[in-house]
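Heads up, one of the protein chains got dropped from this complex, but the rest are sitting where they should.
Each chain gets a letter, A, B and C, in the order it is written, and its residues are counted from 1.
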Amino acid sequence: MNTSDQSPILDRRGLAKNRIEALADGIFAVAMTLLVLDIKSPENRAFETSADLIDHLVRLEHSFAMYAISFVVLAIFWIAHHFLFHFIRHVDRRLLWINMGFLLLVTFVPFSTDLVGDHGHFTLPLFVYGVNLLALGALLTVQLRYMAGRPELSTPDLTPAAVAHMRREIGIYALIPLASMAVSLFYPRVGMYCYLLLAIPAFVSSRIDRHFHPAARGAAGAHPEEP
Amino acid sequence: MNTSDQSPILDRRGLAKNRIEALADGIFAVAMTLLVLDIKSPENRAFETSADLIDHLVRLEHSFAMYAISFVVLAIFWIAHHFLFHFIRHVDRRLLWINMGFLLLVTFVPFSTDLVGDHGHFTLPLFVYGVNLLALGALLTVQLRYMAGRPELSTPDLTPAAVAHMRREIGIYALIPLASMAVSLFYPRVGMYCYLLLAIPAFVSSRIDRHFHPAARGAAGAHPEEP
Amino acid sequence: MNTSDQSPILDRRGLAKNRIEALADGIFAVAMTLLVLDIKSPENRAFETSADLIDHLVRLEHSFAMYAISFVVLAIFWIAHHFLFHFIRHVDRRLLWINMGFLLLVTFVPFSTDLVGDHGHFTLPLFVYGVNLLALGALLTVQLRYMAGRPELSTPDLTPAAVAHMRREIGIYALIPLASMAVSLFYPRVGMYCYLLLAIPAFVSSRIDRHFHPAARGAAGAHPEEP
Partner (left out) sequence: MNTSDQSPILDRRGLAKNRIEALADGIFAVAMTLLVLDIKSPENRAFETSADLIDHLVRLEHSFAMYAISFVVLAIFWIAHHFLFHFIRHVDRRLLWINMGFLLLVTFVPFSTDLVGDHGHFTLPLFVYGVNLLALGALLTVQLRYMAGRPELSTPDLTPAAVAHMRREIGIYALIPLASMAVSLFYPRVGMYCYLLLAIPAFVSSRIDRHFHPAARGAAGAHPEEP
């Protein structure tokens, strides 16, 4: 009778994480797809020659670049969110609200992207964009800290080492908006292209990855699994 | 023979709740992401100085405020919907239609938000917005009552106490649109900012929360967890 | 060894239905939320008095009506799709393509809705809309017939009686577009409001419902539930 407490049926009684994951995935999906709408297709103009059309598209260069940059930025935050939720077993009201703040900032990214794409020769748009990304990183850190302090909500995998690895990774990403904002004070357009540096930490495997690899389970669990 | 009725295989034969959850999450995600599109980015204007751009953005103040307010409003209703569905085991046609009415009102929020953001110096938009939110709350109450009367659709966790807690919480949220509409008869803009009061009930843990906490399973399940 | 073929682990090897369900839910969610964008909010106009604004909104009457009608129409087809997929165990390529045709028609609904909302004083838009809905119903029938002929893809619940009940229900829905198109030859606007008749079959429980009710499992599963 007591063992049945461990059964999956009772375990479901904690508030499940699948719906906030679904909402987050939906919001990320819409935001990532809307980015391309910011590139104004020359639909209302009839071009006389193919060269005119090419000319028009070339002038949209900054919009294309910001579309790709913001897609990668959202992809980075989505992956970080995915990694974080890997360690969650249950959610509570506060964790939901931390996520809602995070998602509010995600929905703001298409707006700040558009601002940089259209007015990126000024410094202000790059500061709006940079602060948007820093705030996203800050909320991930808040969530990580909240989870680390509540073992009943997280899986046993969330060891202090895993927390430290994730904090370090979020910290590295914060350096790029800071660099971009500093540069944009003098050269706004160069500040915008600073975000291409995101490619360095994003694609490189870091220490946190071995927590997710099935072959690394021994390292994460530090003990053989059913002796 | 009787115990096999409790088996997960037979249990699946009732209409599963996961798809209406997925549809609701999708509609909330789209509505929450579209809110930012209501802020008209000054894309077709070339600003001569950075001050002109700042000036333009400052004049969008009400649109920014309504975007944040409506995001929080939708987040509140999403969380309430999440809490309600935690107690559902199966759905039937009527429960699906109650949810469809609820979701129709969710898709109307971007429209009523836009109306307040653009014409919030009149009383009418604030009444449209307030009635929209009251109707959302009313449909949640209808759903709660429907579930309470059909034990075959809900989990045993849905005790009369849980129902009472949820009804009280929905009731508290209804006070804010009512206050906003009353104030907007005299000062429309002040009526709009009444919605900032939503922060008070939204972030505070209420009694209903302990129904979802894994540590509170004892209370719901009537027997201790780890002796 | 043979019985292990029934085991959930091996059973997963067939192509799972959850992803086409997720795609369908996503497309329905986006289409249902985009409907409200067809109502042109008077954002670029500054109204001098509240009466001017009311006047403007009243003139959007047909757009509001079509938004609500199309939401209900999409809800009906979503519920029918949900009912149909309740009986599916695995999908194959052809079933995926039948669904893709169905979803293509779903994405066309916002366009045909807009056409009726803006130009509903002509007959043509009502024919486009009516044919759109008839084609949606036709594809559901094709899918039902396909499933009925492939027991390896469907659950044992899909009895000939269940198939007959679902075919009859889809047939009843087809009567309303036919009526609307006939009426619109003479009075287009009346043809549009014919769709309000959808409320009659949509909200009424039909025979098919007892296949989904957990209490009706006895009928489907061939043994009584609580003796």
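In the analysis below, a residue touches a chain if its C-beta (ideal position, glycine included) is under 8 Å from a C-beta of that chain, and two chains touch if they have at least 3 such contacts.
These figures come from a predicted structure and were not determined experimentally.
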{"item": "Contact residue for the chain not shown (choose from C:123, C:141 or C:155)", "value": "C:123"}
{"item": "Of C:19, C:59, C:145 or C:168, the residue in touch with the unshown chain", "value": "C:19"}
{"item": "Contact with the hidden chain (one of A:30, A:124, A:148 or A:166)", "value": "A:30"}
{"item": "Sole contact to the chain not displayed, among C:104, C:161, C:175 or C:190", "value": "C:104"}
{"item": "Hidden partner chain, residues of chain C it touches", "value": "1-2, 5, 10-11, 13-16, 19-20, 22-23, 25-27, 29-31, 34, 40, 89-90, 92-94, 96-97, 100, 103-104, 107-108, 110-111, 114-115, 118-119, 122-125, 152-153"}
{"item": "Chain A residues touching the omitted chain (full complex)", "value": "21-22, 25-26, 28-30, 32-37, 39, 41-43, 47, 50, 53-54, 68, 71-72, 75, 78-79, 82-83, 85-86, 157, 202-203, 205, 209, 212-215, 217, 220-221, 224-227"}
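Quick note on the criterion: only the chains that are shown with their structure count from here on.
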{"item": "Same vs different contact residues, chain B with chain C, by half of numbers used", "value": "different"}
{"item": "Separation of mean Cα positions, chain C and chain B [Å, integer]", "value": "24"}
{"item": "Centroid spacing, where centroids are CA-atom means, of chain A and chain C in whole angstrom", "value": "34"}
{"item": "Overlap residues in chain B, where contacts from two or more other chains coincide", "value": "22, 25-26, 29-30, 34"}
